[in-house]
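The next block holds one structure in the form of structure tokens; read it before the comments.
Shown here: the complex without one of its protein chains, the others still in place.
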Amino acid sequence: MKIGKATIPRTAICTSDEHTIVVRGADLCKDLIGRISFTDYFHLLVTGRRPDAAATAVLDATLVAIAEHGFVPSVQAARMTLAAAPDALQGAVAAGLLGCGSVILGASETAGRLFAQIHDAATAQGMDIDSAALAVLRRYAAQGMAIPGYGHPLHKERDPRVARLFEVARACGSSLAYVDIAEAVERQIPAVIGKSLKLNVSAAIPAVLLGAGFPLQALRGVPLLARTAGLIAHLTEEFQQAAGFALSYQATRELQYDGVVPAGFGEPKS
Amino acid sequence: MKIGKATIPRTAICTSDEHTIVVRGADLCKDLIGRISFTDYFHLLVTGRRPDAAATAVLDATLVAIAEHGFVPSVQAARMTLAAAPDALQGAVAAGLLGCGSVILGASETAGRLFAQIHDAATAQGMDIDSAALAVLRRYAAQGMAIPGYGHPLHKERDPRVARLFEVARACGSSLAYVDIAEAVERQIPAVIGKSLKLNVSAAIPAVLLGAGFPLQALRGVPLLARTAGLIAHLTEEFQQAAGFALSYQATRELQYDGVVPAGFGEPKS
Amino acid sequence: MKIGKATIPRTAICTSDEHTIVVRGADLCKDLIGRISFTDYFHLLVTGRRPDAAATAVLDATLVAIAEHGFVPSVQAARMTLAAAPDALQGAVAAGLLGCGSVILGASETAGRLFAQIHDAATAQGMDIDSAALAVLRRYAAQGMAIPGYGHPLHKERDPRVARLFEVARACGSSLAYVDIAEAVERQIPAVIGKSLKLNVSAAIPAVLLGAGFPLQALRGVPLLARTAGLIAHLTEEFQQAAGFALSYQATRELQYDGVVPAGFGEPKS
Partner (left out) sequence: MKIGKATIPRTAICTSDEHTIVVRGADLCKDLIGRISFTDYFHLLVTGRRPDAAATAVLDATLVAIAEHGFVPSVQAARMTLAAAPDALQGAVAAGLLGCGSVILGASETAGRLFAQIHDAATAQGMDIDSAALAVLRRYAAQGMAIPGYGHPLHKERDPRVARLFEVARACGSSLAYVDIAEAVERQIPAVIGKSLKLNVSAAIPAVLLGAGFPLQALRGVPLLARTAGLIAHLTEEFQQAAGFALSYQATRELQYDGVVPAGFGEPKS
């Protein structure tokens, strides 16, 4: 069908011959296994660069912050799936990851895009970040777009993970440029939407990662990798102490059917 | 429906109140974020215990060894899926993980079960590991079961990752008990199946992890977590330099249709 | 790498040229669209043959019987997934299908294999089906294998769908050979396991489908296709009237944490 270059697949991640597996330019066996942590290897795989010490510290901190938060919907989906299909652990992990979409974990990426726009606006137009944040937020409001990474259904204060992630970034000497932007957004939100919304963990993650040089395009990969670790822990527990069907049972104890029923339905059979 | 304890879900992984998220007994913000690597956190999440230095070294080494090996089928499936559904990164990761089943990455777990049986047989009956290996392999052969983790379609020698993983385990002082069992299996295979099959990476992973105290039940989680990192790298590259549809195009260049066709099919329209 | 025939993919399902799409030997536009029902097309796609009227009736009946049964775990998983990732309907359907594994819907296939073994044993050895059923069930028991498709956690009577499916098969003149085998199994179970277990819908489906000539190898596809229809209905309802997060909330109302907590956890902050 199509002819030409676009039909030849290319990659810069990995190649191998009979003796050597090359990943991002390094010999996997000689240079990587036993010499690099999994976190640094993830950074190398995704970006092509090894992280400096600050980038390692920040990436580890975000992965730890977001890996686990109890029986969230995606964990419930994964445990129910394993209970129903125990031979296919990979299917239960996949079911859990499928719930890591725009509403839940995807906000890390969309908040990152918001911060990048503010950064670019401030740089291009020589504005201070509060003015740039206000301008970009007004554009979001005009287009009816939600502000990703701010507010929480319950907490009026910031999620405690936010302060801790900012502390880690500060302590390891990572750039705080996007932390400053994230806080400028928090300050300007009341002027745009008429009420205060505090930074949540989905905004704190891109704020520290972008400062550490992690690419915008790969931001959503961080919560996905982190949640895989949490899902594997839950599925290991599910094999030992099943909860999947119990969750399903509990979930429907107050279920209400609001459709019609045939005549005689629910009456005792005589 | 069902009444009683089994319908109350339980967990020992995570709980939280308004101020504190508790994971495996520790305060996530105070004790974990910024204080523990992602690898150690994965170990803590799955096992409830923090790893010692040797267990960290071995777990990192196995995660790095298995994360990436080029355009394997699951990577191709993931990249084609992202090309067709670019709005749903989580779907492309899930598609890739769904190919981490019994044939490909599941061998880590089944090889681990083989080694555990040999270990238990040797311990219970006071046998040396070669005799125990021979006895268990004969049972596998009698039941028509394949020996997981040995042999490779191309390589007659061992995969180079095997030696490197064993070297890491030795260097960090981790127990080599299961490495010894894995090598006893390699020695006894010719007596059982009549030809030599060398240890591959799917046997080396459980050999070093079981020695480091990683639980048998969680073995399959290691390649799943590792491959998630590789998949995210490939999907990040796919956004920048698309290969998914090119792979699909190339895959079918020599496709042969061996069904019937209607009269006139393939003839030029006049 | 590998050379030779096995590396050339082949298919007998579909081919096309610029003007014509050929499916199973027929011109899709001229011969199929508008001329064949989706049920018959599914049969043609899977088997290469158009069903006769009895096979259509039986296949429709099984698809209708198994498509929907309320908020079962896979439906809950799908609705939670859509709530968390509403942009990716395909991901929510996939999450639901991932729970159609060995424990839940896979029993249709494994029960079909049981019936086929009994059929073959009876044919090969000239036994009546009760004797063949008894012999095969004893082998299952000796190997510690569960008998798939019999018994129900609640009902001591047969599931009402069983009688209805058998009635449909009888009314349309489909072969009842495997219905007879399924009932022979029901009669022989007490002699093997010491108590009565009634036929459930997972055994009734292969009993009628095998009689109608549907291939054993494709049996598991029937509940998967059927459930896709039910999942799409639930996900359409989820868009209109959200239940996913409510299910997740309800599921954990009685959740018990049985791990340790740090000192001071759960006490009011002063």
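Brief remarks on what is shown
So that you can tell them apart, the chains are marked A, B and C in the order they are listed, and the count of residues begins at 1 in each.
Going forward, a residue touches a chain if its C-beta (ideal position, glycine included) is under 8 Å from a C-beta of that chain, and two chains touch if they have at least 3 such contacts.
Since the model is a prediction, treat every value here as computed from it, not as a measurement.
Only one of C:32, C:127, C:193 or C:261 touches the chain withheld from this view, namely C:32. Of the listed residues C:42, C:115 or C:150, the one in contact with the hidden chain in the full complex is C:42.
For the chain missing from the display, the contacting residue among C:55, C:118 or C:225 is C:225, taking the whole complex into account.
Listed here are the chain A residues that touch the chain not shown: 1-2, 8-15, 17, 19-20, 22, 24-27, 31, 48, 85, 87-88, 90-91, 94, 153-154, 251-252, 254-262, 265-266, 269.
Interface with the hidden chain, as seen from chain C, comprises residues 1-2, 6-16, 18-21, 23, 28-30, 32-34, 36-39, 41-42, 45-46, 57, 59-61, 63-65, 67-71, 88-91, 93-95, 97-101, 105, 154-155, 160-161, 163-165, 167-168, 171, 215, 217-218, 220-221, 224-226, 228-230, 232-237, 239-243, 246-247, 249-250.
Although one chain is not displayed, its contacts with chain B can still be listed: residues 70-74, 76-78, 80-81, 83-88, 91-92, 94-95, 98-104, 106, 244-245, 247-248, 250-255.
Operating definition for what follows: only the chains that are shown with their structure count from here on.
Here the chain at the heart of the structure, going by C-alpha means, is B.
With centres defined as mean CA coordinates, chain C is found 28 Å away from chain B. We define each chain's centre as the mean of its Cα atoms; on that basis chain A and chain B are separated by 23 Å.
With centres defined as mean CA coordinates, chain C is found 34 Å away from chain A.
Across the assembly, chain B contributes 1-2, 8-15, 19-20, 88, 90-91, 94, 154 as residues in contact with two or more other chains.
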